[in-house]
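This report refers to the structure that appears directly beneath it.
Yeah, one chain of the complex is gone here, protein chain that is, but the others are all in their spots.
So, subunit A:
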Amino acid sequence: MSELILERLVVGYGDGAPVLDGLDLTVADGAVVALLGANGAGKTTLLRALAGLTPARSGRILLGGTDLTGLAPEDRVRRGLALVPEGRGVVVELTVEENLRLGALWRHRGAARQRALDEAFELFEPLARRRHAAGHTLSGGERRMLALARALIAGPDVLLLDEPSLGLAPLVTAHLLGVLHETAARTGTTVLLAEQNVTGALSVADRGVVLNLGEVVADRPAAELSGDPRLRHAYLGF
């Protein structure tokens, strides 16, 4: 029951021209969708609008039939949305464990919270070793891992990820995407993954949506997008 529907969504900054101008998109319950496109295509703006950080000028966002459009980010989170923002998603002044506990606060109480923390540490073993380290001492990969773990600990219905692989070594990226794929398959979480690392994103996604200048220019099964050289060349530039 977590189908995500965007209806004629218009989003922009200040009084400039809209970045997304009447975007329609449906993400089925439990689907893993890769959101592809060049810089400036509107991927980050779309995710920020979904999370409520950049309010939509018009249009609607429906999650499992509930209209989220007028809600503040913290209320959207409580209705099952989670965004892992690009880059600086970790509260660097807090420790690894405090960051995780913060993610679990509103979802789990008492003993269940501790269990959720233990599970997260099991899933992301490198974080367990740095449990009491302050966020600012973590490497880029560890931070990205922590941000993902913190989003997953709240058991979101829909997980939004903005460039999780940006600036990471291929091995780390593969681990992150692997955990993501495994978790989505196990829990039925709907995932919307914005990525410039097209190959990596399409390898874990069921579907690929290509954005260009705020419009959906292609919406195909992932295997079809990555397998057909003509499509790849036309939409993804390789």
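Convention: a residue touches a chain if its C-beta (ideal position, glycine included) is under 8 Å from a C-beta of that chain, and two chains touch if they have at least 3 such contacts; residues count from 1.
Please note the rule applied: contacts and distances are computed from a predicted model.
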UniProt lists the protein of the undisplayed chain, choosing from "Branched-chain amino acid ABC transporter permease", "M1 family metallopeptidase", "Aspartyl/glutamyl-tRNA(Asn/Gln) amidotransferase subunit B" or "Asp23/Gls24 family envelope stress response protein", as "Branched-chain amino acid ABC transporter permease"
Contact with the hidden chain (one of A:Ile5, A:Leu53, A:Ala128 or A:Val179): A:Leu53
One chain is left out of this view; which of A:Ala38, A:Ala72 or A:Ala169 touches it in the full complex? A:Ala72
Of A:Ile5, A:Leu62, A:Leu102 or A:Ala218, which residue touches the hidden chain? A:Leu102
Using the document's definition of touch, tell me which of A:Gly140, A:Gly178 or A:Pro221 contacts the absent chain. A:Gly140
So that we can see where the missing chain sits, which residues of subunit A does it touch? 51, 53, 72-74, 77-78, 82-83, 85, 88-94, 98, 101-103, 105-106, 136-140, 150, 154
